[in-house]
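For chain A:
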Amino acid sequence: GGQAPASTAATNSGLKVGIFVDNAFGDGDFFDQAGIAVEPLESDLGATVKTYEGQLQAQNFAPLLQDAADANDLVFVLGFEAIDAMTEVADRNKDTTFVFVDGKVDSPEALSAEFRTAEGCFMAGALAAAVGEDASAVSTGFIGGVNAPVVKNCEGGFTAGVSNVAPDMKVLAQYVGSFTDPSKGREVALGLETRGARSVFAYAGLSGAGAFDAAKSGSSIAPVGIVADKSALAPGKVPGSLIMRVDKVITSMAKDFSDGKLKHGEQRSYGFAEDGWEMLYDDKLVPAERVKELEALQAKLVSGAVSPDAK
Partner candidate 1 sequence: MPSNDAHPTRPVLELRQITKTFGPVVANKDVDFDLAAGEIHALVGENGAGKTTLMRILYGMYQPDGGSISMDGQPVGFKKPMDAINHGIGMVHQHFMLVPGFTVAENVTLGAEPRHNGLFDHAAANESLLEPMKRLGISLDPETITGTLNVATQQKLEIIKVLYRGARIIILDEPTAVLTPQETEELFILLKTLAKDGASVIFISHKLREVFAVADRITVLRNGQTIQTFTAAQTDAASVVAAMTGRTDVNLGRVQRTQPGDGTVLEVTGLNTDKFGSDAALKSVSFSVRPGEVLGIAGVEGNGQSTLAEALVGIQGLTGGTILLRNDELEGLNVADRRSKGLSYVAEDRHLEGIPLNGSVLEGISAGLLRRDNSPAGLGIAFSRGVRQWAVDMIGKYGIKTSGPDAKCSTLSGGNQQKIVMARELEDNPHCIILAQPTRGVDLGAIEFLYNQVAEATAAGCAVVLISADMDEILRLSDRVLVMYGGEVVAEQQTVATSREALGMYMMGAQTMEVAR
Partner candidate 2 sequence: MRLTTPILLAALACLPTQWTKDLNVGLEGGMLFGAFGGVVFGLTFGSGFAAVTLTIAAGVLSGLIFGWLITRLNVNVFIAGIVLNIFAGAATVYLLRSLFGVKGTLSAPGIPSLPTYRIPFIDGIPVLGPILSGHTVLTYLSWAIVAVAIFAVKNTVLVRHLKAAGEHPAALAAAGGNVQRMRILAQVWCFALCAIAGAQLSIGQLTLFTEGMTNGLGFVALAAVIFCRGRVLLLTLMSVVFGLASAVAIQVNDSVMPPQIAQMLPYLIAFVGLIVLARTTKDGGVRIATPNMES
């Protein structure tokens, strides 16, 4: 008995959208953030959405993307590891539009949507500094996954954000060496705590979960969330989150696509102004005037009055 297996062939005649992730959904992070887009795509645009999971098996990327190209008009691709496979598949499937989310891709066919990392991390740094100042800490922590340009970029934005709010505060940066090791992330967070940090921001994927875990199990460190609202990971400890609106980016681009406004090879860039980033504050943990200050700072950032780049 049981359910019959679904069919691979699409039945709907409307817009067909594929979302490919290089690992898999259910990460409570970046990929799930993209998954939120499925619902509005189907209800607002009447699109049929299919998802593809690469499971970090590099050899499967190209075949799966090919499957995606065969079945869809528009395919969003998430995850750095799939860039090569995507450019290749995009090149030979010109009737399908590929969009790479979260990064710049040089390809005449595929589009890319980049998040201005430094800008987002700037606000995370501002929040971390504000929280640290209120806890009279002299330093704040930055946990990086691996030593990659995006992460360095983020660290720069973060540091700029911190020094904008609390010029004397030191930033303790530490790299986990992996995006998938929460127990190491936790140890790093605890290590930063002993070195005097009272707030921490982890740009480290799953490893970052360790920092929330440390906070949840009694550490006095306040972790700033990233990508999604992370307050559930350490209830009552997360002062706020820097949310990456992958869903909004996807839906807006899908809308542009159905309006015929997407150009192959186009490169778009998202920040607070374009709804790519969004800050969420926990008003129980952050005083209202602090929130106001931070919102004002964000406005300045958007207007270009302050630069997110490190000095």
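Here is how the candidates were picked: all candidates are chains of the complex that A comes from, given by their letters.
We take it that a residue touches a chain if its C-beta (ideal position, glycine included) is under 8 Å from a C-beta of that chain, and two chains touch if they have at least 3 such contacts; residues count from 1.
Because the structure is a prediction, the values reported are computed rather than measured.
Within the complex, chain A makes contact with only one of the listed candidates (1 or 2), namely 2.
Residues 23-28, 31, 53, 146-147, 173-178, 180-184, 186-188, 191, 206, 209-210, 212-213, 216-218, 232-233, 235 of chain A are the ones that touch candidate 2 when the two sit in their complex.
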